[in-house]
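The complex appears here minus one protein chain, its other protein chains still in place.
Our next item is chain A:
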Amino acid sequence: MPKRHFKIQGEPLLYSCYDDVVFIYIQFIMEDYKFLFKVVLVGNAGVGKTCLVRRFTQGLFPPGQGATIGVDFMIKTVEIDGEKVKLQIWDTAGQERFRSITQSYYRSAHALILVYDISCQPTFDCLPDWLREIEEYASNKVLRILVGNKMDREDREIPMHVGEDFAQRHDMYFLETSAKEAENVEKLFMEIAAELMEQARSKELPRYDTNSPTINGRTTSIGDSNCCSKLS
């Protein structure tokens, strides 16, 4: 079997046309990701969830972003340890009235990013309510990350250690970010992807070790939505 290096991004692909084995090998790579993770952002209205997503997926900070209605959806493929990881990011509306639809998105999430605004005490005070909601609607294995956004703001109301304490008490990861200054945004999503991949690996390893790309590339996993679900 001829070993070839396929570059996926940037340049046109070179096609191997010798035999079917090679074709399937290509196809495996052509899946264009190995893991798919669903990330859901929650938190009060106006804490900057949409801006975080925009910053991460499109690299821009939309000034005067209107309130999200219902749910917004973005996709981003990142590379961790040479593996392609696709992140499906569901950006939920913070407004109370959309709670019924946003909650239905928690259940299938692999990671939940709970966002508050460091310059706004009430958004921090609501965190216990959010945790209750996550407890109720999300899977219990979900990865939970607490994010204090708008760290660029001068008028900080929540000191960093308060957020850290809270996160520690509730067994969450913690990070402060600024969508405006693009600070820690990349890091946030990359760490989530890495952590989820780690989790997935520890469980999925046997399956990937079977060394049978033929099967792996083609079959769709049935009912393993809990952790790493491949596109079906």
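Everything below uses one rule, namely that a residue touches a chain if its C-beta (ideal position, glycine included) is under 8 Å from a C-beta of that chain, and two chains touch if they have at least 3 such contacts; residues count from 1.
Just so it is clear, contacts and distances are computed from a predicted model.
From the set "AP complex subunit sigma", "Translation initiation factor IF2/IF5 domain-containing protein", "Exosome complex component RRP4" or "Protein EFR3 homolog cmp44E isoform X1", the protein name that UniProt assigns to the chain left out of the figure is "Protein EFR3 homolog cmp44E isoform X1". Interface note for the absent chain: among A:56, A:90 or A:166, the touching residue is A:90. The residue from A:105, A:124, A:166 or A:189 that touches the chain not shown here is A:105. From the options A:70, A:122 or A:159, the residue with contact to the unseen chain in the full assembly is A:70.
Residues of chain A that touch the chain left out of the display are 9, 12-15, 17, 27, 30, 32, 58, 66, 68-75, 88, 90, 93, 96-101, 103-105, 107-108, 220, 222, 225, 231-232.
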